[in-house]
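All protein chains but one are shown at their positions in the complex.
Order of writing sets the labels: A and B. Residues in every chain begin at 1.
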Amino acid sequence: MEIDKDNANPTILNPSDLPSRRREPLAKQRDDGGSGLFDHLVPAYNYLNDPFDGPASSGDSDDGSVEDIDEQEIYDLISSISDPEHPLSLGSLAVVNLPDIFIQPPTSPRSAISTVLVEITPTITHCSLATVIGLGVRVRLEQALPPRFRVDVRIKKGTHSTDDAVNKQLGDKERVAAALENGTLMGVIRKMLSTCE
Amino acid sequence: MAPPPDTCAFTLRPLATLSPPSNSRTWQSVPHPTLPMVATACSDRTVRVYSLTSFTLLHSITGGHKRSVRCASWKPHTKGQSVLATGSFDASAGIWRRDERAGLEGNDADNNDDDDDDDDYQFSCILDGHESEIKSVAWSPSGQYLATCSRDKSVWIWEELEDDNFETIAVLNEHDGDVKCVAWHPEEDLLASSSYDDTVRLYREDSDDWQQVANIEGHGMTVWWVEFEGSGMAQRDFRAVKEGLAEEQKKQVEDMERSGPRLATCSDDCTVRIWRRKPKENSGPSNNAGMPSIIRSMNIDEEWIADAVLPQKHERAIYALSWSRKTGLIVSSGSDGKIIVYKEQWKNQLSNGVPPEEGATQDSNLTEWVVVAELFSSHDVFEVNHVCWAPRRDKGKRSEDEEVILSTGDDGEVRIWTLDEETTAS
């Protein structure tokens, strides 16, 4: 029934093993080593904070600190894309991997353009859907990253029989743009991205 | 890698942004051959026609295409009307007409903006045939032929028998990849096409049968744009100054004359290259005139040789270039958002500007191309899909043949730049 699939029985990683940011807000390593279990003993709305002294700023006020877009963030954006032929995420299939994501800062002070390079690893070397997957990744990033990023998606060297051809396609802005206007193809992509949050 | 600015002889200064801009990606902007207006191909399936005097929107051409309008081309030598050809991702090309006799609006576009609904562009016919996205359209200088090319790897040549009756006179399937761009030779019925297969090919008619006459290889990646040099540039560019030329220099000018207009290409490989036709023995500067057609030309093949590789300033794909018909300057733009202007000049013997490129016949070449202007982030952080020269038409124009640069970006904006002489010595 599913013999037509390129790889009917892929290896699956466990979500817990996928790289991830520590869960917010516990993310900030507490100096006391605690997990903040007791932080909520006193309800958020208790009489001790008094609304009359201006609106109570509940700790998140905009400290100027900037959280830059980093490889992990890119990974989180694309790892949840689901594979076109399995109901599984590209992350859990190890198609996208954190070490294969590279962010290039602007090459000159006069330029504002950074580049993101993502190398994807198809589940098997002849996976005919490599292009679709790559397209999905590129589309996702073009939709989710600010325009100052240039997105390059490539098949990781030596993991795919026709990687050069695929890379050239994925690199061709015009083709990608046209693909996005192709309803049928976009249908597939939409389905893949529908699992992204 | 950015050179110290003082080597640049010019600066690009923003003159205007055509308004209102489109809300989505714009692909290409083509100036009207005679009237002061420009047609911009937009991904929102429309073409926007702006005035080059007021920089405002004159017409929004809608309703013809089902997908992105990728490219456009004005038909030359049309009397009393404007004829625009458009190519779209919906695999069709469209022909649009508008009667211009009603007060040549270009001259006073400002008070003409409002009444564009009653005298709007009419969708007069559709050219079907390509199997997938059309990427470029180009009218031949005479206006007799229209060339289109597509992702289906083919180049089509159409001939307009009478109004709106187009006949396909050639389907050229030489490329083995998307055909990205087509361009006509300014003097001969010679067509050039560039492609995803990294090559540039030339075609001409041989006893009413169009054939490939040259296949130019040299770019390492997709060739995004191809464009011929203007006609008779020797009178305008650096060659204009005849006195005090060394013998070999004189000879080279002569050589170039015999080759005729050169070809410029730019590519994903981040280079801009110039190609020159190897003159045929005992054939005039341009061999289309002489030949009596009864004698089948034993060999119509042409040899085009690498003439120059321009200094590499771009860090990502170069999508477009434009070769000024007035000054011989070349301007290029691409994914990195830069706009670069290059100038050709005689090498001064001491420093030879560009290091010899691989295999190219550099050494013999006595001229060199230098970067005279480099502009970063011309469209903020966005890619620049197209750039071209256009005569300056607004009130502020400083001389009769002053030119401006039009750049078209992913941000949906078309920006206009003036080229200002730097006071600093180079």
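Just so we're on the same page, a contact is a pair of C-beta atoms (placed from the backbone, for glycine too) under 8 Å apart; a residue touches a chain by one contact, two chains touch by 3 or more.
Please note the rule applied: contacts and distances are computed from a predicted model.
J.: According to its UniProt entry, is the unseen chain "MMS19 nucleotide excision repair protein", "ubiquitinyl hydrolase 1", "Aspartate--tRNA ligase, cytoplasmic" or "Trafficking protein particle complex subunit 8"?
T.: "MMS19 nucleotide excision repair protein"
J.: Going by the contact rule already stated, which one of A:Arg110, A:His126 or A:Arg190 would touch the omitted chain in the full complex?
T.: A:Arg190
J.: Footprint of the hidden chain on chain B, which residues?
T.: 23-24, 44, 66-67, 412
J.: Across the whole complex, list the residues on chain A that are touched by the chain not included here.
T.: Residues 1-2, 8-17, 20, 22-24, 26, 29, 31-35, 37-38, 41-43, 45-48, 50-58, 60-62, 64-67, 69, 73, 77, 86-88, 143-148, 181, 183-184, 190, 193, 196-197 of chain A touch the chain that is not shown.
Operating definition for what follows: only the chains that are shown with their structure count from here on.
J.: Please tell me the distance, in whole Å, between the geometric centres of chain A and chain B computed from their C-alpha atoms.
T.: 39
J.: With touch defined as at the start, can you tell me which chain B residues reach chain A in the complex?
T.: 1-2, 25, 43, 67-68, 70, 89, 132-133, 135, 151, 178, 180, 196, 221-222, 268, 315-317, 319, 335-338, 376-377, 380-383, 410-411
J.: Please name which positions on chain A make contact with chain B in the complex.
T.: 107-108, 110-113, 146-148, 150, 168, 171-175, 177-178, 181
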